[in-house]
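One structure, pasted below without further comment.
For this view, one protein chain was removed and the others were kept in their places.
Every chain is named by a letter (A and B) in the order it is written, and numbering of its residues begins at 1.
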Amino acid sequence: MAVVQAILDGLMIGGVYAVISIGLTLVFGVMGIVNFAQAEFLMLGMFVAYYAWAWLGLDPLLAAPLAFVVVFLLGAAMQRVLIRRVLKAPEVAQIFLTVGLLIVLENAALLMFGSSFRSVSTPYQTSSLQLGPLFVSVPYLAAFAMSVASGLALWIFLKSSWFGRAMRATAQDPMAARLMGINADRMHMLAFALGVGLTAFGGAVILPYLTASPTVGAQFVVLMFTVVVLGGLGSVAGAVVGGLAVGIIQSLSTLVFPIQLQNLVLFVVFIGVLAFRPKGLLGAAR
Amino acid sequence: MATPLLQVSGIGKRFGGLQALSNVSLTVGTGEIVGLIGPNGAGKTTLFSTLVGLYKPDSGSIRLDGRDLVGLKPHRIAAAGMVKTFQNVALFLDSSVLDNVLTGGLMRHSVEEARALARRCLERVGIGAIADKLARDLSFPERARVEVARALCTEPRILLLDEAMAALNHAEMDEFMTLLRQLREEGLTLIVVEHHMRAIMSLCERLVVLNFGQMIATGTPAEIARDPAVVEAYLGRSAA
Partner (left out) sequence: MNRLSPTQWLGLAALAALAIALPFAFDPRGYGIRILCLALLFAAMAQAWNIVAGLANQISLGHAAFFGIGAYTSTLLLIHFGVSPWLGMVAAAVLGGIAALLISLPTMRLRGHYFALATLAFGEVMRVIGNSWGGLTGGPVGISVPFSQPNFVLLQFRETRSYYWLMLAALILVTLVFIAIKRSRLGYRLRAIKENADAAEVIGVDTTRTKIIAAVISGALTASLGTLYAQFQFFFDPDTVFGVASVSVRMAMIAIVGGIGTAAGPVLGAFFVIPLEEVANQVFSAQAAGLSQLVFGVLLILVILVEPRGFMAIGPRIKRLLGKGDR
């Protein structure tokens, strides 16, 4: 039964992993850039939600759309000022631009918010539902539900809106997209903003059960990369599968390994997948 | 008859749902210049890439002087004496012409020896004067020659040229063909993929025609020109 419980917990957190990683995979899919700073936008989302709670008394789940909007705008600006300049640059420039961004965001947060850990208190924080012999923690469930909702919203956006289709066209064939009158530059901006906004949204919904701090992103960097690499870098559907898989792997590994070694299991999975299935377990690039 | 230099039999290669090559066989004797022709997408470049080991064939064998090369990595096949040039010219753009060419010589020689050999190869293809230029700054005809010089610097026994003349004008093409004939005189064996029919008809004594990954004809240029299957492959394509 412990195993079933662990799988259930894994699914719940995995749903969140999926959403925060969709942002990363979207940026790569459309622009061909791995954003090493992606996890910092999760941290920013957490802080937006934290201050919305502290100052406005807003529940983090309700503040999640706000986190999305704020970070969306920030992302659009960053794409315009920074990322756009390295899209055609050598990979080393692309890699170290986002690595630099990671360092800047983390330390700017340290300066602005201080190094202390911040958490919110919500009425449902410690409650859980019982399903026969199984328990579902309410904050996990809420975060999972919000993630599913945002994932669905993104899916509908990509499938049925003009912007969504234009963005996918840009990802598949930039040349053809341009011939069809799609402004690639604008699509890149939209993709980057949407990508980091979605990750921030994920950051906000996990605030009820995780503490925010400027360095919280570091816990998620390799995790997010594992998710997208498992699913195939650039594939949105893959990120969902990868997210659930990582959630379950992580949750199951707690049954076997001490807590510090949990990440180790992930790293090994990560390097293994990169080495043997670099296009993801599903094998579909994009 | 002695063993042919290159004996390819029953090569098949599939990419997902696309059968890029099926049951391709050909034989090339030492000192021959064989032309490989066919409509776009017929599998010519795929065949070359498979021969030099960039792709592993799903079936069939590739024998160079009797030795089976299937499954060997490209550098091993280069060491065995078979090298190809790239259709879109794959030079090391940020290196000098001389450095590009000498890299081909490192397989069998020290840097100093390879440099001397590279100079000779550049002379051979008639571009000794541009040795110190950056590959990026070259004209297309020059690039094509550097690519050939680099392949020659590996001291191959058989050289596969993939549309090496694509960027050349008529005069340059004639010069280039003179070069190829001269290389043949010096004992090199060549397989040439080319779109310019005039060039390939005058250069090669034997042609192999591919269509949809299959070999549809082989023979002298005169025979090929009369072959109904070939005519259909080409006309069928332009009619479609």
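Criterion: a contact is a pair of C-beta atoms (placed from the backbone, for glycine too) under 8 Å apart; a residue touches a chain by one contact, two chains touch by 3 or more.
As the structure is a prediction and not an experimental result, all values here were calculated from the model.
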Left-out chain, listing which of the shown chains it touches: A, B
Which of B:A78, B:V97 or B:L190 touches the chain that is not shown? B:A78
Which residue, A:V4, A:L56, A:A77 or A:A93, contacts the hidden chain when the whole complex is considered? A:A93
For the chain left out of this view, which of B:L5, B:V28, B:L69 or B:A151 touches it? B:A151
List the chain B residues touching the unshown chain? 52-54, 73-75, 78-79, 83-84, 86, 90-95, 99, 102-104, 106-107, 110-111, 114, 150-151, 153-154
Would you write out the residues of chain A that touch the absent chain, in ascending order? 28, 33-34, 36, 82, 85-86, 89-97, 99-104, 106-108, 110-111, 115, 214, 221-222, 225, 229, 233, 258, 260-261, 263-264, 267-268, 270-272, 274-276, 278
